[in-house]
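Following this message is one structure expressed as structure tokens.
Only a single protein chain was left out; the remaining protein chains are all shown in position.
Letters A and B name the chains as they come in the text, with residue numbers starting at 1 for each one.
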Amino acid sequence: MAVATNNDALLEVRNLKKYFPVTKGLVLMKTIGYVQAVDGISFSIKQGETVGLVGESGCGKTTTSKLLLRLENPTEGDILLEGRDINTFRGAELQDYRTTVQAVFQDPWSSLSPRMRVRDIVSEPLVVNRNVTTQEKNERVAEVLQQVGLHAQQATNYPHEFSGGQRQRIAVASALVSYPKLIVLDEPVSALDVSIRAQVMNLLKDLQEQYNVSYLLIAHNLATVRYMAHETAVMYLGQIVEYAETEELYNNALHPYTRALFSAALPSHPDLIREDIVLQGEVPSPINPPSGCRFHPRCPFAMPQCSEEAPVEKEVSPGHRVSCHLY
Amino acid sequence: MTAVQTATDTILEVNDLKTYIFTRAATVKAVDGISFNLRKGETLGIVGESGCGKTMTALSLLRLVPKPAGRIVEGEIVLNGEDILQKSEDEMRDVRGRQISMILQDPQTSLNPVFTIGNQLREALGIAHRENKSSMLSRAVDALRKVNVAAPERRLDDYPHQMSGGMKQRVVGAIAMSCEPGVIIADEPTTALDVTIQLQYLRLLKEIQAETGLAIIFITHDFGVVARMCDRVAVMYAGRIIEQGDVRDIFSRPAHPYTQALINSVPKLEQSVDRLYSIDGQPPLLSNLPEGCRFAPRCPYVSDQCYEAYPSSYQLDEGHHADCWALDANWQGTPIEEFVPPTGTAG
Partner (left out) sequence: MAAVTTSPEVTGVDTQQRAGRVAKVVRAIRELPLIPLVVLIFLLVIPAIFANQLAPHNQRIGVLDDAKLPPFWVSESFESRTVVQRADKDRLDVEIGLTNAQRKVERGEATILSGGEDGTVDPGDTLRFQANKGGSMEYPLGTDKQGRDILSRIMHGARISLMVSSLAILLGGGLGTLLGMMAAYRGGKTDAIIMRIVDIKLAFPSILLALVLVAAIGAGFTTVIVVIAVLLWARYARVVRGEALAIKQQDFIDRARVSGASNARIMMRHIFPNLVNTVVVLATLEVGHVIILESTLSFLGAGIPAPTPAWGVMVADGRDLITTAWWIFLFPCLAIVLTVLSMNLLGDWLRDKLDPKLRNV
């Protein structure tokens, strides 16, 4: 099971698939099809780095994060943490995993238990998985609260006494409390106000520098990903269509879908509007995805072979992978 | 300020508008003395963070401020040469939809789920034109065709849940534009949409504007939408417009420290930034505003003067002015740093 992998990868995802059955009928629940939410994706995250996962809604980025967090079980494929398959973890190993991999969710209004004090929210990953004394717990909570820019005295307050930005800081504190190696950030700033977003993004970057923690950043905003991520994967209908180092991807996007995403992204200055590819239509249903290349019905460069055979991933330059018949 | 010249092509003029919400605990000064004007075929962006009063501004323009707590306490809203604040509720019903209309943020909730979209379109059209059924039908089809809905004849019998978010938002647009208003207020119409769908929608609005000479007020928190769509920008902070001007002036030479900070704190798509500027603290509550300049507690250039009185407005370029004491010739504090606009790296 434990296969030797490249040593600097903290987490490696190999050919990961997740199909959700679509059922019909109240009693017999006949399966009439599958939602191919994630369909064979592979990537790895290095210690202390950030991988960004971008795509539109329904592309499978949230399902990927749930698989990593073991909130869902994969249909196929492996997720290896330091070379060991996380889906075989039980008991103490699982508790270890729970402290090693943590998460920050999008909506700070729904991600904190409204009836718990900040101290209990923040310390939960510790309390559940480790035997800590009350004193150890309180000291650690005070420490992480200060790390995220809050006051230790605020530990006794309830979440509703905080603003959105502060609540997201509490969520980050809770994710940090158990000394994790990887934090899954699911749209960590998109629910926040513009002037607060930069605060939280800078905080996350600072923490990464200080504690060498890795991030998997799920986002739809390309500019956010460019600011935060070292490597970026572009997803479309459950598959990674292009993967590269962030700077390479943003300067030299190859896949037509990636280019379309860049065209659709909003400019930071009125003189920088560029519309290279404007897509028509909408994302097809993942229940019966298009044959061949899943992007071909919307692709302006579609060729006859695109609807027939699925493209094979190619490494066009070191670390830059793209799945498209054009290359 | 100066006497605003009412050019013939000005369709909407707002002067010193104040809308307050009176609660038992406090008076919320949601809109506290804002002025702007809008010309035919122009797009004005009103940008601000949540709680800055931008949505209440939109509701005031339609005279839809929630009653009885909210009230327009002062000001003028001159639409097509008439002050709509002087109109009766009955007269307003003729103004809404026909002269000024609105597209709301969430397409999921702005359509009634139990009626077909044809039904809802005809209702909107029926209020404007009292005509027979068949001509109404063709008008409904036309309205859908205008917002690029494919096969509009078949779509008329669909219920909202049978359509995607982008399609629904187009139908909402079709309803808002069905009576050919001169002004449309779009309140964050694309935040619920995916980026590629958002682009389709924004392009559609531009096309319709080019064809009909519609004036659009775009309410948003996203500077990207402003850069993409607007001709002019008004930046709101805590109930006031703190800076307004031509879109290129605002993006290239923002004068107010808040505008500068806001533009600098947004990550750039075209350029890699080492570290984003971040504004400390949070916007003040509209029920508990600080004395003097409302941005003073968060402002890096603040001096004593800022806490004493609300700053005057200073003209910077043609039609570009900002409310900040640091722009005064006699300013004693730290001068505002030169702003460096982003450059495109990818071509």
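Just so it is clear, contacts are C-beta pairs under 8 Å (C-beta built on N, C-alpha and C of every residue); 3 or more make two chains touch, one makes a residue touch a chain.
These figures come from a predicted structure and were not determined experimentally.
In the complete complex, the hidden chain is touched by one of A:Gln36, A:Thr50, A:Thr64 or A:Gln106, namely A:Gln106.
Residue A:Gln154 is the one among A:Ser57, A:Thr75, A:Asn138 or A:Gln154 that touches the chain not shown.
The missing chain, though absent from the display, is touched by one residue of A:Glu82, A:Glu124 or A:Glu313; that residue is A:Glu124.
Take subunit A: the residues that touch the chain left off the picture are 69, 71, 94-95, 98-99, 101-103, 105-107, 110-116, 120-121, 124-125, 128-129, 146, 149-151, 154, 157, 161-163, 165-166, 171, 174, 178, 199, 202-203, 206.
Simple rule for what comes next: only the chains that are shown with their structure count from here on.
Per-chain CA centroids place subunit A at a distance of 33 Å from subunit B. Contact residues on subunit A toward subunit B in their complex (touch as defined above): 56-57, 163, 165, 193-199, 201-202, 205, 220-224, 226-227, 246-247, 250-251, 260-275, 278-280, 282-283. Interface residues of subunit B facing subunit A in the complex, by the touch rule stated above, are 49-50, 164, 166-167, 194-200, 203, 221-225, 227-228, 247-248, 251-252, 261-263, 265-273, 275-280, 282-283, 341-342, 344-346.
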